[in-house]
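Single-structure report; data block below.
Apart from one protein chain that is not included, each protein chain of the complex appears where it belongs.
Letters A and B mark the chains in the order given here, with residues in each chain numbered from 1 onward.
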Amino acid sequence: MVNYLIVLFAITLMYFSSADRLITYVKLIAMQGLLLCGIAIFELKEVNTANLLFIVAETLIFKTILLPYLLNRIIRRSGVTKVHRLAMPGFYLLIFSIFGLLISVILANILVNPFINTIYLAIALFTLVTGLLLIVTHKLIISHLIGFLIIENAVFMFSLAAGNEMPMLINVGILLDIFVGVLILGFFGLRLKPHTNELAMLKD
Amino acid sequence: MAILLFFVISVLLSISAVLFRNRTVTRIITLAFALVLILFTVYSWTRLNQTDLTYFTYDSTGVLLLTVLAILTLPTVYHGFIYTSGDTDKRYNIYHAGLIALMTFMAGAYLANTMTVLWIFVEATTLAVAVLIYHDRTEMSLEATWKYVFICSTGIALAYLGILFLGFIYGRGDAPNLSFSSFSLIISNASPLYLKISFIFVLVGFSTKMGLFPMHTVTIDAHSVAPPPVSALISTTLMNVGFLAIFRVYKLFASTSVLPFMNHVLMLAGLLSLLISAGYMLKAKHLKRMLAYSSLENMGLVAIALGAGGAGYYAALLLIVMHSFAKSSLFYQMGQLSRVLHTFKLDDCGRYMKLYPAGAMVLLTGMICILAIPPSGLFISELMIFRGLVANGQWFVLIASVILLSFVIYAMSTRIMHITFSDPRDESKVQQPGAVNPVETVSQFMLLAIVILLCFYQPPFLVEMINQGIAIIPR
Partner (left out) sequence: MAGFILIVIAAFFVPGMILRTKSIASGRKGPGLFQPVKDIIVLLKKGSVFSTTTGLIFQIAPAVTLATVICAMLLLPFAEQKALLPFEGDFVLFAYLLALGKFFTIIAALDTGSSFEGMGASREALFSMLVEPAFFILLATFAMFTGYTSFSVIFNHFFVTGNDYVMIYSIIGVYLFIQIAMVETSRLPVDDPKTHLELTMIHEVMILDYSGFDKALIHIGTYLKFALYGSLIYNLIVPAGWNIFLQAGLFFAVQGFFAVVIGLTESFRARNKMNKNPKFILTLSAIAWIAFTVILILTDKLA
């Protein structure tokens, strides 16, 4: 069952490269939150109930409801609805994404470890690559934020892979999530101009 | 127990600084915090190598850096009072509350003995610094704050990935304790590939804080935009936090087979930092930016020192300590320079010696100190680094760093001599110079005096502390 969820997760990542409107990104983030919640429920069988409940609640409330809501507000307030035309076209991004999946599968096989499921490693690395790709190729601040949220999902997935032995790691990863959600989205998202092109005053 | 008390008091002081609307009360609270921090540092000297509250250890390197922070506290607070005296009450209070929070979190980060607790405190410092950088509320400061917070958060997430890779080397059923001491017991049977990946992630992630090559750009922006007393603090003690994080991981992995790999990576990062700082400093037109690049250059030297090994370990820690003193005094002086000349742009500054001789003397002495020209203490550490490089036979690194350092010396000395002695290039922008009390430069001279003193005489307790910190690394 976990494998189905992980495959769905990988498909949402691929879909990031071909999406056109920013609202699609927000819906994909919400869906990823839901999938991560499902993966956490099925994977963490050896963690005590209170901790598990905390993790599930946090994933549901933060990643699925609160962060997409904040993102939605920022998008509507900034008035930018489509991915910026100066960003790399979706076609090339998709090709990079496919290469990213190839690289992460190869890396996951080099890093094979008897304690971690290989598919976790591969898809978590792919998530990291997609997040970095999104940050590097897009020009809007909101796209950078979404790329960062994807990197956080990668961290969460990595920590789930080792989560049965060390629930403390997952909790700390969740702290990162809350920190981002509260500070970055809540404060900055509403004050900055939408285009990073205009953040060019600090240079030599 | 003591550290819990320290944290609780600091949090209370920080919150109360915001609550009361009275400036005098805020000043008293800040001075009280400075006193608490100094007392705590003295206390930690008496309790060396003991563990407090399970997650904090008063180990020698941490206490050494905490001492540096404690010495810099009073000048920072003093110059901060002067700098923010023209602000509204609310901003004044937020500034000081942020300052207290920042110093508390840094102290926590210095003393943490677990990877995750260290990570949490470093993350918390990012939050506190954001408040301080945004103090001026201009567009440039908003841009710098946004970039700083965003890139630091990304870096911290990457560093956390590095920590997770460390966590993977535990098998099922082992004790889930992530403290450095328990890691050192099992590190020898970890797969080298995992260690290498973990080190790279940690290096890239914490390079946002330390200001080293991969993600140094945000520190440059942040240091040039923040208020000068804050710049003094974050350009020195916050970079020390980044250094300490990388150093602890380095010490942990030093006993395994990845030591040559780590040395290579560190040397590469250090050389590239030197290259970038030399290149950009030659075209720097903003004085604080020039000083920020100088920080980048010194951090590059520290990385090269770590990579060189042998005498380099001692040199790295010595350099970190002395750089903190020299750079902070220069940044305090920048605060005064802005009040005299009303600008940081290089083209509009000039005749500083005539306008404010005491400050100009600080600037010149600071320049000598930071450029490692004898009698500066940094000269001793650089000499040790070069000796270590020669001992290893790494001629390319030696020659490249010497050449790049000469570029840096040229760039910085021409700029500072120019603004001290010559007329401004662009006379039209020169405004009526302000008047500054020369008494304010006393703290800066004292810090520079410490650096010069360390060139000739290194007190035994300092030598002892540094040696304890680097004792377990194989030469």
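The definition used in the following text is that a contact is a pair of C-beta atoms (placed from the backbone, for glycine too) under 8 Å apart; a residue touches a chain by one contact, two chains touch by 3 or more.
Remember, it's a predicted structure, so these values are computed and weren't measured experimentally.
J.: Among the chains included here, which ones are touched by the excluded chain in the whole complex?
T.: A
J.: Looking at the full complex, which residue from A:V7, A:I65, A:V136 or A:I178 touches the chain that isn't shown here?
T.: Candidates A:V7, A:I65, A:V136 or A:I178; residue touching the omitted chain: A:V7.
J.: Out of A:I29, A:L101 or A:A161, which residue would touch the omitted chain in the full complex?
T.: A:L101
J.: Kindly note down the residues of chain A that lie in touch with the hidden chain.
T.: Touch set of chain A with respect to the missing chain: 3-4, 7, 10-11, 14-15, 17-18, 20, 89-91, 94-95, 97-98, 101-102, 105, 108-109, 112, 118-119, 122.
In this text, only the chains that are shown with their structure count from here on.
J.: Would you mind pulling out the distance in Å between where the CA atoms of chain A average out and where those of chain B do?
T.: The computed centroid separation for chain A versus chain B comes out at 32 Å.
J.: For a test of understanding, state which residues of chain B touch chain A in their complex under the given definition.
T.: On the chain B side, the touching residues are 116, 119-120, 123, 127, 130, 139-140, 142-144, 146-147, 149-150, 153-154, 156-158, 160-161, 163-164, 167-168, 170-174, 176, 178, 191, 193-194, 197, 221, 224-225, 280, 283-286, 289.
J.: Taking the touch rule as given, give the residues of chain A at its contact with chain B in the complex, in rising order.
T.: 110-111, 113-116, 128, 135, 141, 144-145, 148, 151-152, 154-155, 158-159, 161-162, 164-166, 168-169, 172-173, 175-176, 179-180, 183-184, 188, 191-192, 199, 201-202, 204
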